[in-house]
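Every protein chain but one is kept in place in this view of the complex.
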Amino acid sequence: MQHAVETQSLTRVFRPKKKREGKVVTALDSVDLRIDRGELFGILGPNGAGKTTILKILSTLLLPTSGKAYVAGFDVAKNLLEVRKRINMVSGGEISGYGLLTVRENLWMFSQFYGLKSKEAHQRIDVLLEKFGLRDKDKEKVRTLSTGQRQKMNVIRGFVTNPEIIFLDEPTLGLDVNAARTVREFVVDWIREDSSRTVLLTTHYMMEADELCNRIAIIDDGKILACDTPHNLKKLVRMNSTLTLSVGGLKDINDFSSIPGIDNFSSAKDAGGNETTLRFILEDESAVSDIVSTVLGKGSKILSLQKTEPTLEDVFIKLVGRGLE
Amino acid sequence: MSEGPLMRNLRTIRGRAYPRLIGSTREPSWFFFDVVLPLFTIAGYAYVYRFLEADAEFIGYVVLGGAMTAFWLNILWSMASQLYWEKEIGNLSLYLMAPTSRMSILGGMAVGGLVETTIQAAATVVVGVIAFDVIFSLGSPVTLLVVFVVTMIALYGMGMMFASLYLLLGREAYHLSSLMMEPVYFATGFYFPVRSLGRWAAAGASIIPITLGLDAMRQLIFPVGADDAFLSVNTEIAVLCVLCVVFMVLARYALRYMEHLGKTTGRLTLRWQ
Partner (left out) sequence: MAVRNDLRLLKSSAWLGWQMEANWTDPFLFATYSIVKPIAGTLILVFMYLVITGGETANDFFSYMYVGNALYMFVAEVLFGVTWVIHDDREHYMTLKHVYIAPMNFYIYIFGRSAIKIAITSFGVLITLAFGVLALGVGIDLGAVDWLLLTASLAVGLLCICILGLAMGGVSFLTAKHSIGINEGLAGVFYVMSGVVFPITILPSWAQTISKFLPVTYWMEVVRRAIEPAVMEGLAASSGYDVTGMGDMSNLTLMLLLLVSAGVFFIMSIGVFRVADNIARKKGKVDWTTAY
């Protein structure tokens, strides 16, 4: 069976408009992805990793510099119309539509570009508005919506056309916990309803990726570093346990990386700057005592200490070499 | 899901025209802004002619020309710079991602704008005719309608072409449109018969469909209009028909080219330039 999405050595380079201004950016570097129908596939990566660039290429808005990309078996650079008929995309924080129109009118307008009959469009709009709790907003002008309501409307816009494959670019950006959950639950239900549907989602919320996705690709600097189920990804660091320390009055983090038995580590300061959270991925349990003595040797205080099972975040740190925040 | 490409494109046109049609009723202030305002310019120029003791039909020319400026403004501000604006607010990528012809989206914009503007212009003409006692005679209304229709098709074709060419522009878009106001008002002879520019200049100005359209309309509406004509009405209709085809083809070509260019350089979906 055809893959829902397939890329072969997909590469995208951005060149500055004028030679001297800015430098050449390789947003995607030989990306190979294979996503099957029925999958809820996540792309996880820090800012500027190339997530949006992948989605733009797949949604026919950007041409690859080299390599190939296929959506539903069609080349995104050649069979534009066939691809477009089968997809839709929603981006977090987008402000689409016209402020002067009502929610319903906006949704209807976009559905028209996909050739939906008005009656059918309105029926689907009704169902989706209901699901997202926007029923009472359907006659309100878009410019009066809150950010969260607007984002829900955007999500509805993407699903109204009943695409085979939907691209969600950080769809829960700016949503509160409840609204984000509504969107996630909707996406999971949507894909369960029909096994030929596919979701490709980008995010930098670990939890979101872990909870939703069948498979995850971790991307940094335009390269796919790993691609597997959340379970298998965690296995990558299973051998290693994680040590998290809260430390008070830490001045520098210089000597930690040279301690033997540490695979990788990250550090984060709290808002006040007094407390530092250190997180180590251990290859060897014996490193614990060295870590503790290094901390104390710097004249800092250990406030708490915890050894934990690996999470996606640990996988990420191991692969990318730094935390996501 | 749907009946095929034709219906899809027709629905696209309807969908994109809708906000334009509904827009003017949602913001009823349009009557003041779009009907009353042009009347000031009209009044100003009409009094200039009066001051110069010109013949009565010149006042009529001013009313007609002043009303027609609405179309040119619509082309500049709501066609040419529209895609650029859509890009800024994020609609453009949604349009380009949809399985429909870009020409239909532009067509929807054009249809919506045309209807909106025609209502405005008609209202301006009515008020102007009453306020300045303009004397006119409708000898051949059918020809007049034909002239109007071909002028508009050619004009909005030109607008669609501009829209495509503007696609990758940044802030220049505004200045470019602004630059095409006064010079075009002048060259197309909105307020005086274009013939007085001289044959070659008038011929050059004819690239803008309003020039010949207006010249033909002057001949058809005013009893002595033919005396100030640049070309005969039939010739003008013929040229306008050619312009229709040329601009539509160019618009399509330009749009494809710019879209391709945008997708190659990555500027198509880039905002805040």
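Points to keep in mind about this one:
Labels for the chains are A and B, by order of writing; each one numbers its residues from 1.
Quick note on the criterion: a contact is a pair of C-beta atoms (placed from the backbone, for glycine too) under 8 Å apart; a residue touches a chain by one contact, two chains touch by 3 or more.
Computed from a predicted structure; not experimentally measured.
Within the full complex, the residue among A:L101, A:V187 or A:L201 touching the omitted chain is A:L101.
One of B:F71, B:Y156 or B:Y191 touches the chain omitted from the figure, and that residue is B:Y191. In the complete assembly, the contact with the undisplayed chain comes from B:Y49, out of B:Y49, B:F162, B:F222 or B:F247.
Considering the complete assembly, subunit B touches the hidden chain via residues 19-20, 23, 27, 29-30, 32-34, 36-37, 39-41, 43-45, 47-54, 58, 85, 88-89, 170-172, 174-175, 178-179, 181-183, 185-187, 190-193, 196-197.
Heads up, the rule we're going with is that only the chains that are shown with their structure count from here on.
Rounded to a whole number, the gap between the C-alpha centres of subunit A and subunit B is 45 angstrom. Within the complex formed with subunit A, the residues of subunit B that make contact are 1-4, 7-9, 11-12, 14-16, 18-19, 22-23, 26-27, 89-91, 93-100, 105, 260, 263-269. Taken together, the subunit A residues at the contact with subunit B in this complex read 12, 14-15, 17, 56, 59-63, 81, 84-85, 87-89, 91, 94-98, 100-101, 105, 108-117, 157, 162.
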